[in-house]
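For reference, the structure is listed below as structure tokens.
In this view, the complex is presented without one of its protein chains, the others remaining in place.
This part shows chain A:
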Amino acid sequence: MTMAPEGPLAHQQIALVDVLDRLLAGGVVITGDLTLRIADVDLVRIDLRALISSVNANVPSPWEEP
């Protein structure tokens, strides 16, 4: 992935949180053959739980089928 071309704005490594912002709340939600809903997953990790709740706060039911 090409990053920002400008000096002060450029950074080398893509932050995981930026990736997750897009992968967890973006992309076409479509029924695959496995109906995994991440809301069902026992999120034992505090950091992941924080992420999911912050997503949930603003995006209604991001894990449900449309």
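FYI, a contact is a pair of C-beta atoms (placed from the backbone, for glycine too) under 8 Å apart; a residue touches a chain by one contact, two chains touch by 3 or more; residues count from 1.
In this text, contacts and distances are computed from a predicted model.
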item	value
Per UniProt, the name of the complex member that is left out, chosen from "ABC transporter permease", "PadR family transcriptional regulator", "GvpL/GvpF family gas vesicle protein" or "Peptidoglycan glycosyltransferase MrdB"	"GvpL/GvpF family gas vesicle protein"
Residues of chain A (touch criterion as defined above) contacting the omitted chain	1-6, 8-9, 11, 14-36, 38, 40-48, 50-51, 54-55, 57-59, 66
